[in-house]
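Here is the structure we will look at.
With one protein chain held back, the other chains of the complex are shown just where they sit.
== chain A ==
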């Protein structure tokens, strides 16, 4: 079966490669004496072009991968994730009263739950986890029966889907191959043992096991971000320890992470979405984030619900895209941060899973949030003072208008591109959507998906899955990957420094699609300076007194 072949070895290898390398990989590491703000060197390695043969090879191979789900263009209209109302409300338990014996519960497409080694319920995406003790006990029995033969804590199973109430899905043969991919609708189960906790995913979506695993990992990381690894010590003291007490109120946060694993492009592809901003202005903002230097601040961040405006950090504070997502997601999920300044412990799991750092959080405008990550629990008042400084800087008329302008704009919309790069209105151009992924910075540029022709959720999901598959699948080192489905065509151009994923209409011919991709990559490359976000360094020896700060204002 070609689909599982395409999922082959590369899926795992690629995923590992994407794992936590530092976001600031490209930051010039050597110390510079005078510059307060140093910007990352953007890769300047010319845009590789794709040859005709490469394309044809790619097409020949990939044309076999006809997307089956292409017919059901149904589904409701899109509700963009950042649209009005509380973001949190979307993630309350949709079925708080269901339990594992109910058909409605069994019909849900993707379950995730967590239980302790003692079989104690900890979390369930749907239903009331407390009512599922017997289910968890059964799941646990299976795990211990099959055993962790492979030692990596991951066990995955597949089987045909039984009807509701049709007996245990667990009886199907267990198999090690996390890469195998059943046809859509087949049930997959993954178990991931992490210390005293077992994370389980039971899914009927067509996401491959590697992707589901990634989502379980993310869920685990968000657990750690709230509780640190200290949770393991609590279990060591008492195996019957009830963790739900500690998780009180975090259900929506955990559910939102599961959602993001499917729907948030940066999470799906493993990167950060920067706000395009004129480099001069971004530097000034970085300067203001440094001008208020407070000892023990590891990182200052300015961001919105879905894009990062500026990061200024100490060199030793490693901040990868995953930790950054966990943090910004944590902030955007809680509207309570909008009501006042806050100070909260937060653990950045890739940086240090055993300790909390202290984060000062305050919105400086309705949508723009400022955060200072500090190693000191008593730094609040200094950080609050620093915020006043940043806030007054951002209020300066030129800065404010520049930033507001940038915030209003979407990232390089298709219709704003040059015609040769696929620019044009819907219907005028075969190009529907694209993602430019800069590997060194682990940042991605992509217009929002809400507008036609990608207006429906179903359509967006299929495009996202397409990108995801292309990013993880091995195509024997192919630099061009191609996939036609009923209503659109996805093409991926993989190069050393960047990946370009693009969605075209279904009738585009390969030649023009590739021509457009080439032009698009070149165009974006020529604008990288303003589109991508260098990571600025916070210098540890900069001490600005309050007086000096006032003078600079």
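Of note:
Definition applied: a contact is a pair of C-beta atoms (placed from the backbone, for glycine too) under 8 Å apart; a residue touches a chain by one contact, two chains touch by 3 or more; residues count from 1.
Everything below uses one rule, namely that contacts and distances are computed from a predicted model.
The unshown chain of the complex is recorded in UniProt as "Small rab-related GTPase", chosen from "Small rab-related GTPase", "Serine palmitoyltransferase 1", "Cytoplasmic tRNA 2-thiolation protein 2" or "NEDD8-activating enzyme E1 regulatory subunit".
Of the options A:88, A:117 or A:133, the residue whose C-beta touches the omitted chain is A:88. In the complete complex, the hidden chain is touched by one of A:381, A:400 or A:529, namely A:381. Touch with the hidden chain on the side of chain A covers residues 86, 88-89, 226-228, 230-231, 233-234, 245-249, 330, 334-337, 339-346, 354-356, 359, 375-378, 380-381, 384.
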